[in-house]
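Every protein chain but one is kept in place in this view of the complex.
What follows is subunit A.
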Amino acid sequence: MTPAAPGAAGPAGPGHKTPEPGPTAPAAPSGTRFRRVRPRRDPLGRAPLVLVLPAVVAVLLLAVPLGTMVVATDPASLAAALRSEAVRHALWLSVVTSTAAIVICLVLGLPLAWVLARVDFPGRRLVRSLVIVPMVLPPVVAGIALRTAFGRSGLLGRPLLDLTGFAFPYTTWGVVLAHVFVALPFVVISMEGGLRAAGPLYDAAAATLGASRWLTFRRVTVPLALPGIAAALVLGWARSLGEFGATITFNGNYPGVTQTMPTLIYVERQADGDAVLALSLVMLLVSVGVLVALRDRWLVTA
């Protein structure tokens, strides 16, 4: 130990560690067996009731309807529903259109997310706002908006019809279009976050090693952002699976062509109470499946 003048402590050097007793869990003398006590008591004090009570009400509000739906569903009718032709068609159409929509969201959304995350251009904030608008727009309005653009007499829809004889409304492609319109904002914004977290600093390192931006995108940016990209796609797929308003407004409700699970539930809701419950339960199971797929991303927060 270096002799130091009393009082002449100066700036305290590092390494002056005094053993401190742990704030929780009193240390057990070695050799004796102690039940491991989990430090449950918050040293800052108990959570106030004024916060805990509303929190409990919120959980109940969210959980009780789902629970009652499960309880109210007759298992027999669930089996019957799954055997029904209409349900199988609607479920299949939902899965196919949502999957097609999410592929399109990946092809278009990932580049847009990259541009928003990496390219500094005038009007970037404006573009991002434009991307977000459909996210907050009521889906029915989205359907109306799609009709003005892609309807048979829409700005883009009419020339498309004249040129090719094809029109989006009331077709399966129309369903996909509605799904993309509704899901793309979620996908882009979520992916942009993932790409930002994947560090422009690595891009700089790759550039000094001679990598072009395209190579860097493929070999560095996307692999690093992969968890975020995957989560964005699952989120977008779930969003598009539940899409109802824009789909029914733009495409109607034709079994086998434009009738997805949510639109089927909508038309069945009065006719057959049991069937509707069964259908809804199917959707709940799919949603829970999505949640399980995402559990590492969103259920575990720091």
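The rule we apply is simple: a contact is a pair of C-beta atoms (placed from the backbone, for glycine too) under 8 Å apart; a residue touches a chain by one contact, two chains touch by 3 or more; residues count from 1.
In this section, contacts and distances are computed from a predicted model.
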| item | value |
| --- | --- |
| Chain not present in the shown complex, as UniProt names it (candidates "Zinc protease", "ABC transporter ATP-binding protein", "Dihydroxyacetone kinase subunit L" or "Transglutaminase domain-containing protein") | "ABC transporter ATP-binding protein" |
| Sole contact to the chain not displayed, among A:Pro65, A:Pro111 or A:Pro223 | A:Pro223 |
| Chain not shown: contacting residue from A:Ala211, A:Ala230 or A:Met283 | A:Ala211 |
| Sole residue of A:Leu49, A:Leu62, A:Leu201 or A:Ala271 that reaches the chain not shown, by the stated touch rule | A:Leu201 |
| Subunit A residues that touch the omitted chain in the full complex | 2-11, 13, 201-202, 204-212, 215, 219-220, 223-224 |
